[in-house]
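Before I ask anything, here is the structure I am working with.
All protein chains but one are shown at their positions in the complex.
Per-chain numbering from 1; labels A, B and C assigned in written order.
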Amino acid sequence: MSTGGEGGLKVPPELRRIAWLWLVLSVVATPLVVIFVGPLLPPGSASDAAHGQQQDNTVMVAIVVPIMIGLLLYFINALIMFRGKDEADALTDGPAIRGQTRVMVLWIATTFVIVLLLAAWGAYELFPGEEGAGGGLGSAPISVALPANASSALPVQVIGQQWTWTYRYPTFGGVETTELVLPVGQEVRFSVTSIDVIHSFWAVHLAVKADAVPGNANVAFVKPVREESSTVRCAELCGLWHGHMTSRLRVVSPAAFRAWIAHEREKWAPIQHYLPAYKPTYAPEPTYRAE
Amino acid sequence: MQEMGFQTAGYEAEPPEVMARNINVGVRLLSAAMVSFFGAFLFAYVYLKERDAGAVWRPSSVKVPTGTGIGVLACVLVSALLTGVAVDALRRRGEGAWRGPAAISLLLIYAALGVQCYQWASLPFTPGSGPYASVFVAWTGFYGGVALLTSIYWLQTMVTGSFRTRHVPAGPVVSVAGAAGGEGAISGRIQVEARSFAFYWYFLAGVQVVTFLLLYVVA
Amino acid sequence: MSARRLGALLAAVLVVGGGVAIGLYVALFLEASPPPVQAAVIGRRVAALELQTVAEVGHGENSFWVSYYARTPGHKWVHSTILRVPAYSLVHVTVYQYDSATGLRNPLWGQPRGVVGGVMYVNGKPVKVLNPELASHTFAIPELGVSVPLPGVDEEAPNQCSNAPCTLAEAHNTITFTFRTRGPGKYRWQCFVPCAAGFIFGFGGPMQSIGYMDGELEVQSS
Partner (left out) sequence: MSAAAIPAAGPVREPWWRGLGRFNVFTGIVLGIGGYLIGALVIGHVLSKGIPAQTETNQNDIEFVCGILLGIVGFLVGMGFLNYPIARLTGAAPTLREKEEKGIARYFTLCTDHKVVGIQYLWGVLFFFLVAGLNAMLIRTQLLYPTEHFWSADNYITLVGLHGTMMMMMTTSMVLGPFGNYFVPVMVGAKRMAFPRIEALSFWLLPVAGVVLLAAVGAKGFPTGWTGYANLSVQAKLGMDCYLISFALIGISMALVGFNMLVTVYTMRAPGMTWTRLPIFVWSVIATAFLQLLAAPVLIAGMSLVLLDRVVGTTFFMPFSGGSPFLYENLFWFFGHPEVYILALPGFGLVLEILPVFSRKPLWGYRLAVAGLMGVALLSFFVWQHHLFVSGINPDLRPFFMFTTELISIPTALVFLNAMGTLFRGKIRFSVPMLFALALFFNFFIGGASGVFLSDAPSDVSTHGSFFVMAHFHYTIMGGLVFAFFGGLFYWFPKMFGVHLNEKLGKLQFWLFFIFFNLTFFPLFAVGMLGQPRRVSAYSPSLQWLNDWVTAAAYMIGLSFAVFVVNVVYSCFFERRRPEANPWHSKGIEWQLPTPIPVDNFERVPVINASPYEYGTPEAPLVANLNPSHAEVVAAGG
């Protein structure tokens, strides 16, 4: 246990240059990445959840960038500087350095602090007030996970089946539609379920993903903030047409939404009384090994 | 590629104490793996029972076959007890004294398997009659198929081996503290192996007790 | 040296065998799904498709499976669900429905939609909604918004079809409807009725196999 670190944590001469280089590069690159790359990061900012996740991704990129620079600089420098000059030189041994406690402690402490920061930030982002949610909260989310205006949220039931999505609006007579249309600026409460196998409801632009598990109502909140059309996809392998299990998602103005839902109610009126009463989950026949 | 001409003759035999140690360490690891294995069934039991939303866990039509359950449990427990007696006899009085209780213990495991098979044949419900029935079938099935069969194999190899070699002087001799004579020398291997088996079989008997409590008593 | 020769032989066999196996393996996946069936062109941007649904294919390795059949322009029934239709056209579809009712898992599909006029014709009569419990199959192309429920045949009716492909003499319902295709491409189509008896949710086997209750609509620029 010699060489290098006797006098405190002095940087060895081989590393001094790149230590400076690392400091400069990190100080320059990190803000640049945050300012210029951050806003371009998926999943964009079409909803509060998307915005929160984008922020989250920006923070993580900002943490990763200096680490990446540091590691790259160290490895490139080491591989050039410490390479065997020729065949003979490459067969003489290097110095028997076996480890320095200080370096190890410093390293562990640094990684631990980074991990703590990341975990704390991630947990903090989970609070709905911080707009980081968007994921499935299970069938009975605890109150701390609910957004402030949860009670006034527009309930939308998402039903997955092999292989399509349908949507029910319980506050509009339980009308069931094949297209997802949401009013802009309105908190939405998805209740995601399935009537056969596991699917996963992924509204890409809204940054919402919640598994649709049969017999379970998976709740997710989101507030779309921009009028935009996109696609809902299935993110859990569900059989033959998994890749095709898409449906259209439109975020429209409240007025357009009211017009649309009125039109849908009229359009689906003939089938309406055949539909089951609205429930969080459905267990349609046949359930098992039909004869 | 180079043709590698190995000599096949003249392996060195493993020193018996190394083999004994291997078995001794191995049985503990095996038991640890069994904890994981039966832990999965335990998890299924607890999880499905706790999540029982539609009260379908055990419909009233599904009757618990308690009688045969007690039969299996009794066979296993008595057998485990006898294994303990046998190991004690081995330690005190040598291999000859061990054979008797060990053989009866073996027969009892066979009996446990027999009762278990009878239970499956006369099951008062089908595997599809809800989660309880499912867990019941899987758990008893794998207990019978994994725990009982491995025990039978192990104990039978020891018992038949011991009966077969009872007139042959034992192999490599290891002095074992507390061995009070018996039929001449005691091989270190059967000492350790019997104790290792006892460890394994106590452990499995414990699993059977848990099985009984959960599947028959709590149901 | 026999061992060495044996080794060489084994190696050769392995290499050749491995090559053949890999070839077969790829071929297994390349093996085309059923032969495509061209819709009959009956006018400018108008085509016609004739299909039938049967309760059991009756032959082959999946003899018990429920299936669609399609009719070629040469009026031959073939066991296929790959349908070729022209782009931006009206497609008149006639389905001869020989299977009995199973009922829909999601009752919503009891309403025909995505079809011209929002109606289908069952044995000539216009129908705007079908009791979901009477549905035997559906013909649905989700990406075109097309979904048409096919009412099942009364199980008590005389002269049930027993041998696929069925003939018009046997008990059936005739369903006709018209939908409009969009641009060229491949569109999947499927049935939404859990009609695969003996599978969980009635949705295994034929419901997940192209050539039975699933198919592809190959829309081609004309």
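The rule is simple: a residue touches a chain if its C-beta (ideal position, glycine included) is under 8 Å from a C-beta of that chain, and two chains touch if they have at least 3 such contacts.
Note that this is a predicted model, so its numbers are computed, not measured.
The chain we do not see here touches A, B, C in the full complex. If you put the hidden chain back, the residue from A:Gly134, A:Pro183 or A:Pro224 that touches it is A:Gly134. Only one residue from A:Ala29, A:Leu118 or A:Ala256 touches the chain missing from this view: A:Leu118. Mapped onto chain C, the footprint of the missing chain covers residues 1-7, 9-10, 18, 22, 25-26, 28-30, 33, 61-65, 185-186, 188, 196-201, 203-205, 208-210, 216.
With the whole complex as reference, residues 1-8, 11-14, 18-19, 21-22, 25-26, 29-30, 32-34, 36-37, 39-41, 43-44, 47-48, 51-52, 54, 56-57, 126-128, 130-131, 133-135, 137-138, 142, 153, 156-157, 160-161, 163-165, 171, 189 of chain B touch the missing chain. Residue-level contact of chain A with the missing chain is found at 3-4, 12, 14, 41-43, 49-50, 52-53, 56-57, 60, 63-64, 67-68, 71, 74-75, 78-79, 82-84, 89-99, 103-104, 107-108, 111-112, 114-115, 118-119, 122-123, 125-126, 132-139, 141-142, 145, 192, 196-198, 200, 202, 204-205, 207-211, 213-216, 218-219, 231, 233-244, 283, 287-289, 291.
We adopt the following convention: only the chains that are shown with their structure count from here on.
The interface carrying the most C-beta pairs in contact is the one between chains A-C. With respect to chain B, maximal separation of chain centres occurs for C (centres as means of Cα atoms).
One finds 54 Å separating the Cα centroids of chain B and chain C.
Per-chain CA centroids place chain A at a distance of 48 Å from chain B.
Chain A has residues 288-289 in contact with two or more other chains. Among all residues of chain C, none touch two or more other chains.
Residue ranges of chain C in contact with chain A, taken from their complex: 103, 105-108, 110-111, 113, 128-129, 131-132, 142-143, 145, 188, 190, 192, 194, 196-203, 207-210, 214.
Residue ranges on chain A touching chain C, taken from their complex, read 159, 161-164, 166, 176, 178, 195-197, 239-241, 244, 246-247, 267-268, 270-271, 274-276, 284-291.
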